[in-house]
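Please read the structure below before turning to the comments.
Yeah, one chain of the complex is gone here, protein chain that is, but the others are all in their spots.
Just so it is clear, A, B and C label the chains in written order, and each chain counts residues from 1 on its own.
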Amino acid sequence: MLLILLPIIPLLGIFALRGTRGKSINIPFAVSSVTLILGQHLLRDVLGGNPLTYRLPVSGPFVPTFQADAVSAIFVLLAAFLWWVVSIYSPEYMKQEGGTRRFEICTLLTLAAVLGVFVAGDLFTLLLFFELMTVTSFFWVVHRWNEEAIRAGYFYLFFSIAGGLLLALGIVLIGTATSSLPAVGAGPVTPLDSQAFSWGVAAIVAGFGIKAGMAPLHLWLPHAHSVAPTPASALLSGLLIKVGAYGLIRIGELVGWGLEFGHAATWLGPALTLLGTCTMLVGVLAALLQSDAKRLLAYHSVSQMGYIILGLGVGLSLGKAGGLGLLGSIYHVVNHALFKAALFLGVGVIYIRTGETNLYNLGGLWRSFPVTAVLMFLAVLGITGAPGLNGYASKTLLHHAVSEAAQTGLPLMVWAERLFLVVGVGTAASFAKLFYLTFLGKPAEIEISDGRSQRFHVSMALLALVMVGIGLQPKLFLEALAVPAAKALGMETAAATIADLSFWNASDVMGMVITLGLGIAVCWIGLTTGAFHWTPPRWLTLEGLRQIVLLGLGAVIRKGEGYYRSAMAFFSNIGSAITSRLLSACQRLDHSRDGTIGDITLAGISADAAILLVVLAVLILLYAYIELDLPSLRLPVSLPTWLRIPFHR
Amino acid sequence: MTDLVLALLSGAVGGILIGLMPRAGNRLRNIVALVFSAAGTIFSWRVAGAVFAGHTIRISGEIAGLAWSLQPDPLGAIFGLIVSTLWLFAGVYSFGYMAGEHKQRTYYTYFLLAFSVTLGVAFSGNLLALYLFYELLTFVTYPLVIHERSSEAMKAGAKYIVYSLSGAGAILIAIIVVYSWTGNLDFAGGPLLAAGGLRPGLGWVLALFVAGFGVKAAIMPLHRWLPAAMCAPTPVSALLHAVAVVYSGVYGILRVVYSVFGHELMGQLHLSDILPWVASFTILVGVIIATQQDVLKRRLAYHTVSQLSYILLGAFTLHPWGLAGAICHMISYSTLKVTLFFAAGVIAKRTGKVRVSEMSGVGWQLPRTMAAFGVASLGMIGMLPLNTFWSKYYLMRGSVAKGKWQLALVLITSGLINAFCFIPTVVAAFAGERGQLSLEKGSETSLMLAPMLLLAGIALLIGLWPGLVWPGVEAVVDWFF
Amino acid sequence: MRILLDKLLVNYPYFAAMILFIIGAFTVMTRSNLFKKLIGINIMESAIFLMFIAAGNIRGGAVPILDEANPQAVYINPLPSALMLTGIVVSVSVTAFALALIIRLYQSYGTTDARRIAELRKR
Partner (left out) sequence: MTTTIEAHLPVFVVIMPLFVAFILPTFARRIRLVEGLVTATTVLGFLGAGYLASLVLIRNGNPISYSLGGWPAPWGIQLSVGDLSCLFLLMVASVSLPVALFAADNMTHEVGGPQRATRFYVLYLLLGGAMAGMAVTSDLFNVFVLVEVATLSCCGLVSSSNQPRAAEAAFNYLILATLGSALILGGIGFLYMITGHLNMGFASQELNRVWQDYPHVVWMALSFLLVGFGVKSALFPLHVWLPDAHSAAPSPASAILSGLAVKGYAICLIKVLFNVFGIALIRDLSMHRILTLLGMIAIIAGSLFALTQDKLKRRLAFSTVAQVGYIFLGLGLANSMSLTGTLFHMASHAVIKSGLFLAAGAIIAATGKDRISEMAGVGKKMPITMAVFTICSVSLVGIPLFSGFIGKWNLLLGSLEAGNRLAQAVIILGSVLCAGYLFPIIRVAYFEPAPAADWQDPGLPQKTALILLAAWVMILGAVPGPFLELAKRAALDLLVVK
């Protein structure tokens, strides 16, 4: 019952919203508070014993089922917390942005959908909430309804729709391969048809990958996350892309966490590793080049999702020994949600006061925004992985996992480890750039509007608090939540892998510090040489890609259309020509059948009589010709039988 | 038995009654139309209920030296259910849409006659009866196509008649051949040709049947009458050219595949390997052409062409899942497409805008209409809360289970192109000026709005609870497999 | 060639009929005067009559009046001649009817030339 309440309560919130029209009651806050409490209950229940399941009492091919294990509980709690924080933040922000009611409705609907995804008990229910989430969050993206927003919204929607369709395809293939659809949280399956299963898994990975911003499919993400109103961006980047990660974790469960290499889709681990590495790299490189704060953050979402995917990939590849990767990923999901939300909220504060998000137009703002600057600094430290904050913990775990994988000597893993470090440097560099250009540097000449900022600060501070808390006690969270989650997923060895792990060892801390230092150096080089102003070639951007695709498709379609039209025209021309010729011939014949033989003109009845006699003559001659057996006049044999006139002799 | 007769008669009687009341006012006429279409709906629901309860309802007799029979089986019952339910909705919508139009008497006369004839197609128990009603449908709907009496409408009508009659001719030849082989055209005793096994000419007969019914089912080279027929009033386009008439073609093909040939015999024909690809071609090309259309109704028409082949694709997979998908799609597509057309009709009626490129800002003027349109467009993509997901799911399931995974890719691709087809329309409708909320020609009237929103709601309900229609689908699948 | 000539000589009434038929047909076709057309028709019919009667003829046959004195006598077949009497009656009535029609046409158009009539009608 608890499970089904989770998605329903936000829906009830919408009715409440109707009832409180015109009053300043923060319904989303109330709703997310309730869900937060429910989430806590859920977590307690789940950690206390078996996973919860619930089936709606309906018949038919689709029985919505709900389930929650530790993984679901973590995600539910995370979602509820982020919504709670953001709903503290958003009323003040949306007052300036406009369209508060629409935003609140979207927020509530999306919360419902997200919670639904996390507590879905079968793939259909999961898909249902996933699609709902796509639609409702689309309204976040196009909130402003201007050209840019609509374009970004299109990208978001079409990519998401494609994702949903791929999921559907994947479900079909897995359903075919396993005879009955596996439930979510039911552990690994042994498919009857491993090829179909593999393809199904691939389709589902691609589907969730689109949502998660996985490398070649990430293109929509920066656009969508940067045009949405900032609270929405925070949630999009903080949580909605984690739905993709959640899906990937669940798909990993189908394939089998902690299974040795006997499972059905052995390729999945290395593939995810590769994709994760690419995602990390692409995201961070693109982020370095951004001048817009929100876009920079959005690209970092891509990059950080890369970490998560990499962790999952490594975890899957290593089989039993992959506990670190899975734990790291789950951990990073939580951490990234926290600091990315904080970062977006911080940038939002700047934007709402200055109306500017271009980094090069900002500068020296620590004087005007001291509290924001401090909180932002904490978040930046978090994301760059500075020791003492939460990012350090999960990144260290992930790094351990990758190094362990690199021990196997596989080139893929070795390169993954090397690039992991490079990305760390890049992350540090780009955030150094962000923080330097915004808060430090020479003061920019921009107008700063007044307004109450307490709520902003409170919400960011809440996030920072948790971040610091985790950062100081990294193992606490890990053991309390992540390990049960991994266990629930079937990774029985999770607890053992971290038993002798200590976060505060010298090599890890030094590594991180060196990374940070290198990052600041790169940032300095980039800023002084102007390398950050390099614009990538058009074909690398989404617009360029879109243009290429549209040009290509357009050409194909236009060509096809041309062929189609000309074929149609050809046939209809031929048809009409034949018809008109035939009809006019008939008309002429009907009008007059006059004919001339020599100098005798046969007119009217004479011609008719002639026709009669000609027919007679033809009939007689036909016989005579057969009778005389003239070889040169023989009918060709290829005539159809009904035309051939064989005479009996 | 009585229900069957009454279901068939109520439309005809209503139509003739309206035809014989030249001086009746609009209100009276509407009441008569409503009463008779409601009666038809109720009776056909009762018939369907009886069929699903396992009763055999059969009226047969020998007329003109040939056996004729009416005997709805689950497939016919489902078709009857869809048709009769939607007829009621379209009727109510018509009251709103046609108010103030000319020639209402003619319109309602043929509207109700077509109801009867379509139910006849659904409930026919042998090929001859099916052929008779199929042919009659052409004539009964012709006056609706040329309702505008413009030269364009007349041309469209001529096209419609020529295409349909040629198709009917092909069917007649095929029926004759089947008759000469089996001496029996009844559907009740299992697939007609199954007992005879493979024999030469079977493929040709199938080709003739498919080409003949394919005219109304708008298989790609034979589809050209359908976009032309869009000059009819919107309720007609919505009901007849998106559902009833075109479904009669689809229904015919389903009948041919499962009741005349049977899935086992079909599986042995080479043609059955090609037919899914013919359907796929139509699916893709139809929807691509649809994206290129600017006039909304034409776009919807080409989209219809594409969607009908989904059903055919399901039928041609010859797999229980595929058939289930086809039946599901018959149900779900019809609800959504009618919604789309109703919305297009409201837009055209209230704003006078018929082109997609003119529609910016319409969403703010007609929010509920556009919302319904949006929901339906999402459904056309095959997104989950809508019922079309289930049909797509089972279609894909069927094709994958038959080893034709490429067909699943076709369906996915088509879903994506569908998104390109309608989403921009919806988004553009909300993109323009938000200021002018008032309309010169009045706003959404409840007579037009209610059927539309109700249908969208039904689509959502079925999407969330496919168990609602599943027994019917299962019954059909069990019947044929 | 010889055989052909033989046949020609033996069957000369048929060839006469054929020639008559062709003459008649030619007249019908090429003459635009209605009367001449009618005459052509009559010639054709005569050709057919000739053929029919010739078919009943037997060389050296006697008149088909029963001669009890000579029971071995070969008689000409009288039936074709009798039938052709009927045929001639029919032909006469056709001719009469056609003449009546020609008169009506003449009254309406003032000419008995088919081509003129066609022109007049078109006008």
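Just so it is clear, a contact is a pair of C-beta atoms (placed from the backbone, for glycine too) under 8 Å apart; a residue touches a chain by one contact, two chains touch by 3 or more.
On a predicted model such as this, the values are computed, not experimentally measured, just so you know.
Participant: Shown chains touched by the missing chain?
Facilitator: Within the full complex, the chain not displayed touches A, B, C.
Participant: Using the definition of touch stated at the top, determine which of B:Tyr107, B:Tyr131 or B:Phe373 touches the missing chain.
Facilitator: If we include the chain that is not displayed, B:Tyr131 is the one touching it.
Participant: For the full complex, which residue in B:Met1, B:Ile63 or B:Leu198 touches the chain that was left out?
Facilitator: Missing-chain contact among the listed residues: B:Ile63.
Participant: Check each of A:Asp292, A:Glu479 or A:Asp608 against the chain that is not shown and name the one that touches it.
Facilitator: Spelled out, the listed residue whose C-beta touches the missing chain is A:Asp608.
Participant: By the contact definition given up top, give the residues of chain C that touch the hidden chain.
Facilitator: Touching the missing chain: residues 25, 28, 34, 37-38, 41, 44-45, 47-48, 51-52, 55, 77, 79-80, 83, 86-87, 90, 93-94, 97-98, 101-102, 104-105, 108-109, 117, 121.
Participant: In the whole complex, what residues of chain B lie against the chain that is missing from view?
Facilitator: 63-66, 128, 131-132, 135-136, 139, 143, 146, 149, 154, 157, 161-162, 165-166, 169-170, 172-173, 176-177, 179-180
Participant: Taking the full complex into account, what residues of chain A touch the chain not shown?
Facilitator: Chain A touches the missing chain through residues 582-584, 586-587, 589-590, 593, 604-605, 608-609, 611-613, 615-616, 619-620, 623, 627, 640, 642-643, 645-648.
Keep in mind that, in the parts below, only the chains that are shown with their structure count from here on.
Participant: Please find which chain has its CA centre nearest to the centre of all protein CA atoms in view.
Facilitator: B
Participant: Can you work out the whole-Å distance between the CA centroids of chain B and chain C?
Facilitator: Distance between chain centres, rounded to whole Å: 69 Å.
Participant: What's the distance between the Cα centroids of chain A and chain B, rounded to whole Å?
Facilitator: Averaging C-alpha atoms per chain gives centres 35 Å apart.
Participant: Where on chain A is chain C touching in the complex?
Facilitator: 600, 602-606, 609-610, 613
Participant: Looking at the complex, which residues from chain B come into contact with chain A?
Facilitator: Residue positions touching the partner: 224, 285, 288-289, 292, 378, 381-385, 389-390, 392-393, 396-397, 400-401, 405, 408-409, 412, 415-416, 419-420, 423-424, 427, 430-431, 434, 464-468, 470.
Participant: Going by the contact rule set out above, which residues of chain A touch chain B in the complex?
Facilitator: Per the stated touch rule, the residues are 58-64, 124, 127-128, 130-132, 134-135, 142, 145, 150, 153-154, 157-158, 161-162, 164-166, 168-169, 171-173, 175-176, 196, 199, 557, 560-561, 564, 568.
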